[in-house]
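This report concerns only the one structure given below.
Every protein chain but one is kept in place in this view of the complex.
And now, chain A:
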Amino acid sequence: MKFSLASFGAGLLFGLGLLISGMANPEKVLGFLDIAGQWDPSLAFVMGGAILVGLFAFTLAKKRTLSFLGFDMRLPAADRLDKRLIIGSVLFGAGWGLAGFCPGPGLVALGAGETGALVFVAAMVAGMGLFELIEKHRVSN
């Protein structure tokens, strides 16, 4: 129960951060990605601010085997620089650049009642479902 409560709190904080930062506004995101046009570099500060805090947290997390609530510390072990990582990231970046939505902001805009965000999130979930189908097929062959 406290695991899920902490999850809700973290999700809420994350959503508020996205709203304050401007990340939840696709037009702002596209302005950031448009280096050749009138470039709005603001969103570089979002990542900067987040990593500033994150560096401390993850340095501390790496030294622990249990979280402060007593759960397993699950830091990713994968370190392969493979084709899947590159191809997946290219597809993601292309989709991000098309509409200005990445997963978090899509959800926040959906919570705000935006129809376009509903379309985006539905398509994104469909894409994730497609991935699972392809994976299942790949494993069974």
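Here, a contact is a pair of C-beta atoms (placed from the backbone, for glycine too) under 8 Å apart; a residue touches a chain by one contact, two chains touch by 3 or more; residues count from 1.
We adopt the following convention: contacts and distances are computed from a predicted model.
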Fill in: Hidden chain of the complex, named as in its UniProt record, picked from "Multicomponent Na+:H+ antiporter subunit B", "Alpha-E domain-containing protein", "ABC-2 type transport system permease protein" or "YeeE/YedE"
"YeeE/YedE"
Item to complete: Considering the whole complex rather than only what is displayed, give the residues of chain A touching the chain that is not shown.
Response: 3-28, 30-31, 33-58, 60-62, 66-69, 71-76, 78-81, 84-104, 106-114, 116-117, 119-132
